[in-house]
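Just one protein chain is left out here, and the rest sit where they should.
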């Protein structure tokens, strides 16, 4: 049972060995630490950067321009907001040069709340990311998807942003969510690839023979089938919504939970099919609720499926306030919680047109 | 008949004389140029800054922290994308200090396409701006509103962003859109407040006795009443939509055009009343169409007015591509045009549920 | 003239009055004890995260003692970082408020339970809110310095950050904006150089022999000092502050400090034996010079520790903020206007 952070690390290792990754870099990404979540420890091409997010994104663009395959990290997405101009530039490089320069780069960054991160370690990035034409955006909800999406991101010749739900990084894989080829015994895996505490200068990882797994960018996953309501979510909200759906099942309400996995491009075909069947849909994410990507999905839904709907589509998202406060009550009042989701699911299921 | 750029200049003058404005600054804002659109020429408190948008926003925050009343400018909103972290910080200052520090600052910046500005002088900023909790956002569509919204922005004790549709800056006021107290003879006004070409070191403006006009932030304006369709727009799109509505009137279709004027807070009461009457609504803006503020308004509409709607709500917005190309055909294909708006209005008006 | 040199004064008398040294020592002890209490609280589950300034006391306490404290541009503005506990305590902050912020209580006067510990804000003393993003304070500082200069008094702006943070564009922004020929500013920039950025040694990322050299190209007065010695730090700060106050021009001060408990609770927050302990070193000197006895100093340490232990117990009883309070302080109301927060679509959560 690997964790998501182990899955990411194994994917980056495969990237180095089989997919031509040349540089994995960012603040504290290289030795001795190997990432604030240990996501890059023991890898071959890692290096530490100066404390300069603009320099990190800029260097990644430059490396990609020169045909290298960089994976750069912004330590927390909360610290990427001084680089939006460079992210826009990266997304525009191919387009503005009329097809001359593509950028084979990956930018990975931890997102979302759930670790008591206070104002600057709780930001979401999906709204901002989906406003960057020229970028593909992926966001896994479990170790297997993290592994398969990272491999696809690395293989992709375009800029791809990998948003890692930080609250899930240390969770163990559930059955069916394992990284193919990785030992299922967690003790054994930890011994192989987790760095020892203290001095690691002599330690070398013993990488398991993991298999290729390329989860197509743009392909959603139905986590839980259901006939009554469609719930579209991603990242940390997938587990919360699935638990909420299980709870409602005891009331005889069958909720279909779709994990979008790719935010851009996104799997409209899957959404259309499901909403066409259930006629009721809720979009759930942690991002602040105004000018929110879920609102785009609602727009698309009413644009194409208006007469399919038996209830107004709903959005459950973060409060439109300047930050997520540290105190428990504040964080819980700021992002969707299981109870609220259950309540919304029940309301929409029981809604009579 | 003053132009919008003259109206802004007169409002800034009133700000200096009657509302305590201490600093009007930014790149080329001070002498000799007085702004790339002449919006700040002849004013008392203007000064030029280094070519550093982060420094501009940072200095404005610092000035506001120290109880000054700065109006800072980002020369084109296209160049504000390396300052989003600072804009977020400004919006969070009061909230994160639990109410201790408010920031009485105004940030003004030209937005939108329509002057053949190519990739970096055509950006819209409304989607990004409405994702900044703690900021109020205004965007005028004519000289009078520009004047009245700027005065309210200056008076407001919170950070206010003033988005100026650059394609309208040099248009003359239509009847009813004049700045109260300004001479209606344009030659006379120009002689009084427009700087001469060439050396201006000795020139001094002769300010007209303009009156106070505080257009409440959060109050929309019905530009054109109509029973059949509601169109919600702002900035440059207001004229385009109004012309389109006039065209449709000849077909007996009466379109109501609402100029939002304030994007945050926005006048939901006015929208609700109108949509409740017409049962059909189109939202129009120039911003790229994915994770777009108009999508928020559609979400709010289906959330609260779903059963009032006799047709799916529509969004007309900019193409989701990396930039706005310079060639005419490219720009026109990228942002809403009158023909497309007329077509959409006709479709939604004739739409049979 | 632009200078850059390391002052070394260990051992020999600094010429500072004994009373001053005693007061300085007391503030340093309280700062250390407070940080150790915060670390303990976090480890005991009375807080989620710790970051703070043990190892910077010899720099931050003298700074707090030298500040012209007050509200408005006639007084000094401070743009501090998350290791500045010594400065605010020396200015007169009540340590229990730091415990409140650690415990995220509604009574936390700095952020109402919203921000991490050591994220200070004192409107009445011109201490602007400390924020987590590194170095942004260097972009804001010129603004308050313009106000100081305009006010025509002797107030100045002081901004402080770490060494790794100088790689951000905000640091040179401050160099450029404070030295504009059109309007040079009374602005003291302090770089607390502990030679680390979390896990990254400065020597691997920074080619500067001295960070303070970066001021030279701008004609900015600059110096580098060993701020593990509070007497050296006091005199270095005083020289810098006097210069900025009188000349109304910028000054860049690089100060070597220690990071005694590592970066933060994320890295364990355990005492690092290899780093110089400025407090221990200072106490040896005070004892040698017969200014204070070790006994007196130990007693002080014990008393403060006891006081803060009791304070932490009291804080444990204080209420947390309520969920609906997230909507407080988004805007200050403009009379007559409906609170825009009330106009929000309130999605279910």
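For clarity, chains are labelled A, B and C in written order, and residue numbers in each chain start from 1.
Basically, a residue touches a chain if its C-beta (ideal position, glycine included) is under 8 Å from a C-beta of that chain, and two chains touch if they have at least 3 such contacts.
Note that the structure is predicted; figures quoted are calculated from it, not measured.
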| item | value |
| --- | --- |
| Options B:190, B:249 or B:321, residue touching the unrepresented chain | B:321 |
| Those residues of chain A which, in the complete complex, touch the missing chain | 22-23, 47-48, 50, 52, 54-55, 57-68, 70, 85-86, 89, 92-102, 133-134, 136, 155-158, 216-218, 264-266, 268, 299-300, 303-304 |
| Touch list for chain B against the chain that is not drawn | 27-28, 32-33, 36, 48-55, 78-79, 82, 116, 118-121, 289-290, 314-323, 325-330, 332-337, 340-341, 343-344 |
| Absent-chain interface as seen on chain C, which is shown | 167-173, 176, 179-182, 184, 203-211, 213-214, 216-220 |
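We take it that only the chains that are shown with their structure count from here on.
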| item | value |
| --- | --- |
| Interchain centroid distance [CA atoms averaged], chain B/chain C, Å | 40 |
| Junction residues of chain C, two or more chains touched | 111-112, 114-115, 131, 133, 169, 330, 345 |
| Residues of chain B engaged with two or more neighbouring chains | 54, 85-86, 92, 94-96, 133-134, 264, 299, 303 |
